[in-house]
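Read through the structure below, which is laid out as structure tokens, and then see the notes.
Omission of a single protein chain aside, the complex is shown with its protein chains in their original locations.
Up next, chain A:
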Amino acid sequence: MTGIAAADITGSSDLAVQMEGVNKWYGAFHALKNIELSVRRGERIVICGPSGSGKSTLIRCINQLETIRDGRIVVDGHDLTAGGKNVDLVRQETGMVFQQFNLFPHMTVLENCTLAPMKVRGIARVEAEKTARAFLERVRIPEQAEKYPAQLSGGQQQRVAIARALCMNPKIMLFDEPTSALDPEMVKEVLDTMIDLAKEGMTMLCVTHEMGFARQVADRVIFMDRGEILEMDTPDAFFGNPKNERLKTFLGQIS
């Protein structure tokens, strides 16, 4: 507890993500309402909530795949609202994993993993490939490096997507329902990869309805509904003693 208090006093240097009074609109639709969220370095956050509640929108604002109307987002000390160079810096330092994998189908697994390090960081091919193979090893698919995404199973594709993001050496990883498009038998292999990552101390924000995963790795669990954060607590309190009525209903539905 003292650690958290200290972090609050020393200010932004210990914060990976800081969202203050964030409002997001899609035309006339108010998608995010006054979001306040601070994520410390190394913290693991799980976000859940009903469909359309704004979970994806929230994490997509962190690497500015979505722009916000007002409020402030600071990622790793870079103020996104200042725009320009900061946005590029933040995108280089955050990795993102999507529900639909979004691997580049015209490139091999290895090329998927080396493209950004080479083109964004200017790393030489040989070195980029070495790093890529190391990460493919870590997500346990080193033998698939020369294949194309379409030749892999969904679980393997998602692990490639994780490796691809890790190749940029990100400080923060964003996951948007990484297991929702997978057949049930492949969910575990992807979750295991994520658990490994959490154990290594990666800062993670993860939208998921895998409550077992949330209990096991999350430091805090967030419940969103209709564009608002309605509850934010440790897994024990969140699942054991939910206060919000809509959260109770939601937990009743998914378990």
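Assume a residue touches a chain if its C-beta (ideal position, glycine included) is under 8 Å from a C-beta of that chain, and two chains touch if they have at least 3 such contacts; residues count from 1.
Keep in mind that, in the parts below, contacts and distances are computed from a predicted model.
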item	value
Missing subunit (named according to UniProt) among the choices "Amino acid ABC transporter permease", "His-Xaa-Ser system radical SAM maturase HxsB", "2-oxoglutarate synthase subunit KorA" or "Pyridine nucleotide-disulfide oxidoreductase"	"Amino acid ABC transporter permease"
Option touching the unshown chain, where A:Gly21, A:Gly52 or A:Pro105 are the choices	A:Pro105
Where the missing chain touches chain A, by residue	63, 65, 88, 91-92, 94-96, 98, 100, 102-106, 115-116, 119-120, 150, 161, 164-165, 168, 174
